[in-house]
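As you look at this complex, bear in mind that one protein chain is not there, while each of the others sits in place.
A and B label the chains in the order they appear, each numbered from 1.
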Amino acid sequence: MIGKSMRFWIVRFLTIVGILLGMFFLSKIITDNLDSYYYQILIQCGIFITLAVSLNLINGITGQFSIGHAGFYAVGAYVGASWTLLWQPRFLHSAPFLQMGTTFGDAINLVIALVLGVLAAAMAGFVVGLPSLRLRGDYLAIVTLGFGEVIRIVVLNIDEVGGARGLSGIPTLVSTGGMAVFWVFLLVIAVVVLSKNLLQSVRGLTWLAVREDEIAADAMGVNTTKVKVTAFVIGSAFAGAAGVLYAHFFTGISPDVFDMNTSIVITTMVVLGGTGSVTGAILAATLLTSLPEMLRFLKDYRMVIYSLSLIIMMLTRPQGLFGTKEIGWKSFHRRRRTSAGGSAAA
Amino acid sequence: MNRLLETKAITKKFGGLAAVSDLNIWLDFGELIGMIGPNGAGKTTVFNLLTGVYEPTEGDISFADQRINGLKTFQIARIGAARTFQNIRLFKNLTTLENVKVAGHMNTHSGLYASLFKTHSQLTSDSEIDGRARKMLEAMNLSHAADIRAGDLAYGLQRRLEIARALATSPKLLLLDEPAAGMNPQEKQELMGLIRKIREDFSLTILLIEHDMKLVMGICERIYVLDYGKIIAQGNPSEISRNPKVIAAYLGEDYSDDTALETP
Partner (left out) sequence: MQALLQNLIYGVQLGSLYALIALGYTMVYGVLGLINFAHGDVYMVGAYVGFYACTKWLPFQDISVHPEAAWHNLGMAFITLMLAILLCAALGMLIERFAYRPLRNGLKDLDAHFWGFVIALPLTAKFITIASPFGLISFIGVGIVVGYVMRPLIKHLASRIKLTSSRLNALITAIGVSLLLENGGILLFGANPNFIPNLLPERKFNLPGGISVQSGQMAILAVSLFLMISLRYIVLYTKPGKAMRAISYDIEAAKLMGIDTDRVISFTFAIGAGLAGAGGAMVAAFTHIKITPLFGLQPGLKAFVAAVLGGAGNIPGAVLGGILMGVAEAFVAGSKYVSYRDAIAFCLLILVLLFRPSGLLGKNVVEKV
């Protein structure tokens, strides 16, 4: 048994090292060869994939109707940027290893910003998750939306972080050494792998059970309270991380970036992808991030076409692009959770 | 002590209305008990009280030597009381197998961290649960439907899956809420055999609510009759079928003198 377990951990370790190295070189290649416009879209896609997949944990998998994800994204961005822009220079400007400007120092500071942003967003997620114990469906949705707006308005009123102007001149820690793709897609891989691991585990099934029927899940010994709050905490933690990376790549943030529309766009990605499907969320996030850019040649008509395509996609494919299906290594052998009869879910 | 479950004078009021009042019932280990009563007599409310969906307004419930009123549903489920639902409550978009695996999750020792990072211990514990769930399906004759979406199963199979799912929590006590509702006579016959079989195989204590007299009289050792939230009679099937109060509750006062309760 011990031998088997050892072998498991060695394989796991090597996989992680392999992924890190692969991402490192991929990042170098992409940074050197990609036009800066497309490069930005790529980073944006990565950030929105993280947001959509993390919201999918709350919305799609656990079935808690949350439409305020931009709030957590904002918390992460602001707390992370506060570290690099305000706290680090004020309190730790002379600490060794923490100097920004060197590759190592930048990486360390980014990691600290990430840790702080993630913790703060997770805490916000915990607070927002609590009402989910009492509220259901649309009521929960409007409360999450409200929390998102409250967070934005509070930020708007804090002069320390620039109020309505926001923060600018945030150090571009993410891009140091051409590593932006590395950091952003590392986060994407993390959220995707964790979601998929969860979905493939028995514990993940209990999360789906909460979505399907809370009362029955309860009767089967599932601690639904814990599941719901955990989903909120993990989902918002990833949104926070995405926020930190956004702030340190685009170097400027303002409350407008995290308004209700952003929340709605993220929710749309989850639904359009097929509620609960990680693959769908990835695809929809990529599509909805790049579509407005691809439609740029239409100028004024761009957003009209965009909204039209949204409506028509919803009308012609109500179950989302992927339904509840997943594409993965296994799907070539068998399809998960596809309905045999094809009867409509009433 | 071989009492598994005992309620002491429990009362549940909704507003001013007492849905269940002064209820004293007990179950010994290994018994198969029926609970009957006209529609609206409060049978399902009793189940909800026993499983912690409602908290009793007054009185105590003890289960496996533990006072359980005030505990949450999932905590009671973990102590070992599993139930099925009158209006089937399956996880419709999960497969049959997955439904059973959800119930088996209590046997997993690995935490959330293990599931997220897919550790070795989690993989082994998950495959154990998978194996046990498949055995459970086999025991309930559902193996052929393991990968079908639960919502797409035929009605009778859904009822059976509910029982399988409840069994997968490895309960001491199984509460069946109208397991035969909507079944045809042949399916009912099979179900009776099945209930007897699982009681033996899993050494269970079973409490079942049922309207079908033939089924109740056929398999239960003891029967409680509930009317207007009160126990009006208890005893073995033949006693119950001759009890005038029961006949009155089912057929009205006029019949109570002369006719014995027929088993339809």
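Note that a contact is a pair of C-beta atoms (placed from the backbone, for glycine too) under 8 Å apart; a residue touches a chain by one contact, two chains touch by 3 or more.
Nothing here was measured: the structure is a model prediction, and the numbers come from that model.
Interface note: of A:Ile19, A:Met260 or A:Leu291, the residue touching the hidden chain in the full complex is A:Met260. Of the candidate positions A:Gly105, A:Pro131 or A:Gly178, contact with the hidden chain is made by A:Pro131. Within the full complex, the residue among A:Phe8, A:Tyr39 or A:Tyr306 touching the omitted chain is A:Tyr306.
Interface residues of chain A facing the missing partner chain: 59, 65, 67, 131, 134-139, 141-143, 145-147, 149-150, 153-154, 156-157, 215, 260, 264, 267-268, 271-272, 275, 298, 300-301, 303-308, 310-312, 314-319, 342, 344-346.
We adopt the following convention: only the chains that are shown with their structure count from here on.
Inter-chain spacing, taken between the CA centroids of chain A and chain B, is 42 Å. Listing the residues of chain A that touch chain B in their complex gives 4-5, 8-9, 194, 197-198, 200-206, 208-209, 212-213, 215-224, 230, 324, 334, 337-341, 343, 345.
Across the interface of their complex, chain A is touched by residues 51, 53, 72-74, 77-78, 82-83, 85, 89-95, 98, 101-106, 108, 110, 112, 115-118, 120, 122-123, 125-126, 129-130, 147-149, 151-152, 165-166, 169 of chain B.
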